[in-house]
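First, the structure itself, so that you have it in front of you.
Moving on, here comes chain A:
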Amino acid sequence: MALTLPEGDLQTRLERYLEGLDNRHGLEESEIVDGVVRIVAAKGDVPAVLATARETLGIPHLSFITVVDRQGTFELTYELIDLRGATVRVKTTIEGDEPVIGTVTGVYPTANWHEREAYDMFGVAFAGHPDLRRTYMWQDHFDHHPLLKSFEISTKRTFEGLR
Partner candidate 1 sequence: MQTVLNLLEVEPIRLLISFGAVLFLVLNLAAILTMAERKVSGYIHLRYGPNRVGPRGLLQPAADVFKLFTKENVSPGRSDLWVFLGAPIAMFIPAALVWLVVPFAPDAVVADLNVAILFFVAITSIGALGVVMAGYGSRSAFSLLGALRGAAQMISYEVPLILSLLGVVMLTGSLSLVDVVQAQGDTIWTWYFLPQLPMFITFYISGIAEVKRVPFDLPEGESEIVGGFMIEYSGMTWALIQAAEFASMAVISAITVTLFLGGWQPPLPFLDLGPFNWVWFGIKTALIMFTFQWIRWSVPRLRMDQLMDLGWKVLVPMTLIWLFVTAGLMLLFPSLGA
Partner candidate 2 sequence: MLGEERRAEHEGALTEPPSSRLVSPDIRDEFGLETIDMNMGPQHPAMHGLLRLILELDGETVVRCDPVMGYLHRCQEKIAENRMYPAVIPMTDRLDYFANMHNEHGYCLAVEDLLDVEIPPRAEYIRVLMCELMRLASHIPSIGFLMLELGAFTPILYAFRERERIQSIFEAVTGARMMFHYIRIGGVKADLPPDIPQKIWDYIESLEAHFQRDFVDLIQDNEIFISRTRNVGKMSQEQAVEMGVTGPALRCTGVDFDVRLDYPYSVYPELQFEVITDTAGDVEASYRVRIAECLQSIQIIKQCLEQMPEGEVLGDTGRRIRPAEGEGFGRVESPRGEYAVHVVSDGSDTPYRVHYRDPSFCNMQLLQEIVPGHYLPDIMPIMGLIDPVSGGWDK
């Protein structure tokens, strides 16, 4: 039941990951920068790219999912770690104000809470997520997504719905 981590020299592994992902998916950009495999994919491809990374290339760990609100588009970054020094960073962009993207919980179960946090803070809906509810904010009456740039910090907003 022991976990097998990828073997080999760092540079070889990075090139293998780059090649593996490039060959199987049409990626918009792919390069190795400073010891990190940097990939930009279309939003519909992301679950498939991560599935390849996990199953074919054997990258075991999803470190975090960051969402950046670019006021008009949302930029997601998935950081995958192979626990031996190599990093694969998958970026994708979602247009519009109602972002929806497929979930990766089937591939990396740890994404469950990361995606919940992304939903809570930004309103990014993950299609197919088993349990998409808020992490930090109130679950019933709080309809806003706090980390959006359009959400201002003000006392009135904080206590809305409670008084």
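A word on the picks: all candidates are chains of the complex that A comes from, given by their letters.
As a working rule, a residue touches a chain if its C-beta (ideal position, glycine included) is under 8 Å from a C-beta of that chain, and two chains touch if they have at least 3 such contacts; residues count from 1.
Worth saying up front: this structure is predicted, and the values here are computed from it rather than measured.
In summary, of the candidates 1 or 2 that share the complex with chain A, the touching one is 2.
For chain A in complex with candidate 2, the residues that touch the partner chain are 1-3, 5, 60-64, 66, 68-69, 77, 79, 81, 83-85, 87, 108-114, 117, 121, 134-138, 146-147, 151, 153.
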